[in-house]
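Mind having a look at this structure? Questions to follow.
Just one protein chain is left out here, and the rest sit where they should.
When the chains are written out, they are named A, B and C in that same order, and each has its own residue count from 1.
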Amino acid sequence: MRKYDVQLDINNKIYTLSISPQRTLLEVLRDDLGLTGTKEGCSEGECGACTVLLDGLPIRSCLLLAVDVRGRKVTTIEGLSQGKELHPIQKAFIEEGAIQCGFCTPGMILSAKAIINSNPFPSEEDIRIGLSGNLCRCTGYVKIIKAVKMAAQRMRREL
Amino acid sequence: MLIEEKFSIHAPIKKVWDFLLDAQSLASCVPGCEGVKVLDEDTYLTSIKTKVGPISAHFKIKLSITEKEPLKRILTTGRGEDSFMASSILAKNEITLNSLSESETEVYYRSDVSILGTLGKFGEGIIRKKAKELGEQFVLALKSKIEKG
Amino acid sequence: MKYFEYIEPKDLAEASQILNEYPEAKILAGGASLVVLIKNNLIQPSHLVNIKTIPGLDQLRWDSKEGLKIGPLNRHRDIFESPLIRQHCPILSEAASKISSPPIRNMGTIGGNICHGEPAADFPPALIALGAKLRLFSTKGERIVAVEEFFVDFYETILSKTEILSEIIIPPLPSRIGGTYIKLDKTNNSIAIVGVAALIGVDEKGNCNYVGVGLGGVAPTPLKVKNAGEILLGKKVEEDLIEKVAKEAQLIANPITNIYASDRYRKEMVYVLTKRALKEAFSKALMI
Partner (left out) sequence: MNHQYIGKSIPKVDSNPKALGSAIYINDISFPNMLWGKVLRSIFPHAKILNIDKSKALRLHGVKAVITYEDIPDGRYGPFIKDEPVLARDKVRYIGEPVAAVAAIDKEIAEEAIQLIEVDYEELPAVFDPLEAMKTEAPIIHEDLKSYFCVFPAIQDRRNVCSHTTFIEGDIQRGFKESDLIVEDTFKTHMHHQSYIEPSGAIALIDPSGKIIIYSSTQSIFITQSRVSESLKIPMSKIRVIAPNVGGGFGGKIETNVQPICVALSQKTGLPVKIVLTREEEFSASRPRHPCIIWGKLGVKKDGTFVAKEMVNVFDTGAYADDGPGVAGFGSLMARGPYRVPHLKIEGYCVYTNKVKAGAFRGFGNPQTTFASESLIDMAAKELGLDPLEIRLKNSLNPGDLSVGRQPIYSVGIKECLEKAASAIGWKEKKEKYRGRGIASINHISGLLTVSAIVRVNEDGTISLHVGTMDIGQGSDTILTQIVAEELGVSIDDINLVIRDTDATPYTWATSASRLTYTGGNAVRLAAIDAREQLLDLAAKQLDENKEDLMIRDKRVFVKYSPEKGITFQQLGAISCWVKGGPIIGKSSFMVEKPAFDRSGFYGFPFGTMSGYIFAAQAVEVEVDPETGKVKVIKGASAHDVGHAIHPQNVEGQIEGGFVQGLGYALYEEIVFDNGKVINPSFADYKIPNSLDTPPITPIIVEAYDETGPYGAKGLGEPGLVGVAPAVANAIFDAIGVRIKDLPITPEKIIDAIKGRKGKIEWEDFRK
């Protein structure tokens, strides 16, 4: 049972770990590093609760082997708000009432960040496509889409 | 999941019936079957290896004859599992014979198969297709064995 | 998941050699389909061979003679966004946009999508319509096969134990050509109940000089409508000819019944969608 010494760059912090190859990034984040903001809803790559950013792109951390991160930067929800100050997307989710049970929220916020990074003027269609990998059962997505629009405007310093 | 097949064999009904009761010969018609151990007159142990794409399953099966009407009908239940893959199989099979003529017997076989656990989850439609293929191969083997033998 | 060895080969030869040495080894590309199978205990590989460490497998090059050369490690996202693909075979970009959701499109690769062998996968119909070829590498040598010959059965391809898909080649197409990939699915971008990709090329006189139709989800493997050419090539594209090709597609379809739809419904829909795809492809060709 061989373990692999791996350096993981998570939220701009380097962690040197010795990991068994069958362990997913999700397991390492939650069980080894205590970053429980990334959630497990189905462990089959369907629900999106495990979404993290890999070099800025949303991926399923429950389907990615930790050893396969290989030097790419991982951003989890904990890495979004440096210290206390809420990220504009987090603020918008709170103000627009886009949070109900909150279980899909971390994954949803990271997908939103990727949408805005790739296109500062996202249309409603762009937002819907960008969020289509994050299942939410409580909100019906309406206020989440509104929050992403609001956050995009804020991040463009228009509001 | 229901699999049904109706076919005729150029052989008298008595010969077909005796063949069905002879466990070893019957097992030789089942594709992927690796021999039979007779526990008692009505129960047999066998194991079947099948492959669905990259997935290979290896079922240890206990087959018991639940009803016998000589020269007419035979009902069996097969129950088994592939512990390696936490899947289990349950098959209720019914074979009915009716003699069309001295040298021609019509065989109707019907089996209700349900597979539980991970293999079952793989895709019911695909397993139905695979089971149908296994059924067809069984029929061909049965026909040729009886007609030649 | 159960333990497996993890290997990062430096080139295709080493990867193929490992496959040769360990019969239960599997190739790891994006991992979107493979890891789900492992997690569900459907397969228990002894080794995972991560080919993402092999340089050059994610390239995308255009060569006016041989056409487009696509590395198997191009992710669905890369295919969707590539200017080269949008210019030379936009139908592939359209197919990529209909696969699952952004996170899967950021992980899954075109090579993985093809080699997984899912009959309702989104790339194969488009690749069949494009007349694509696949380069298969192994230590025993290389071979090139037409994409429609690559598939054998449900989740089964002609890849030998030691072969690796090393390149997807899309031959150059006539200039005036239109295409579309229509996917009938339950909810947006879920697995195709029926998928039809159609390409039609027309010459200056308006006669058909290219036709390619690929079907997904209606047989144990993706299908090519082989005699679409006989029906359309060299002729004016008329409604009745399009219906003939659609009838042909319905004829060769041999669908299963599952929780998404019955075989009867798929058989009917493959006719409807093939007709629509050909019509849309033709109208796009006329616009060029």
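The definition used in the following text is that contacts are C-beta pairs under 8 Å (C-beta built on N, C-alpha and C of every residue); 3 or more make two chains touch, one makes a residue touch a chain.
As the structure is a prediction and not an experimental result, all values here were calculated from the model.
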item: Contact list for the unshown chain, restricted to visible chains; value: A, B, C
item: Residue of C:Ser160, C:Ser262 or C:Ser283 in touch with the missing chain, whole complex considered; value: C:Ser262
item: Candidate in contact with the missing chain, chosen from A:Val6, A:Ile19 or A:Ala49; value: A:Ala49
item: Touching the absent chain when the full complex is considered, from A:Val74, A:Cys136 or A:Ala152; value: A:Cys136
item: For chain A, residues in touch with the removed chain; value: 30, 36-44, 46-47, 49, 76-78, 80-81, 86, 90-91, 93-97, 99-106, 109, 127-129, 131-145
item: Chain C, residues in touch with the chain not shown (by the definition above); value: 2, 101, 184, 186-191, 257, 259, 261-262, 264-265, 268-269, 272-273, 276
item: Positions on chain B contacted by the hidden chain, ascending; value: 1, 77, 83, 86, 88, 90, 112, 114, 116-117, 120-121, 124
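Methods note: only the chains that are shown with their structure count from here on.
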item: Chain B and chain C, separation of their C-alpha mean positions in angstrom; value: 37
item: Approximate Å spacing (C-alpha centroids) for the pair chain A, chain C; value: 30
item: Centre-of-Cα separation between chain B and chain A, whole angstrom; value: 51
item: Interface hub residues of chain C, defined as touching at least two other chains; value: 40
item: Touch list for chain B against partner chain C, complex; value: 52-55, 84-86, 118-119, 121-126, 128-130
item: Residue ranges of chain C in contact with chain A within the complex; value: 1-6, 28, 31-32, 35-36, 38-40, 48, 50, 52-53, 77, 100-104, 106-107, 188-189
item: For the chain C and chain B complex, residues of the former touching the latter; value: 26, 37, 40-44, 117, 153-156, 220, 256-259
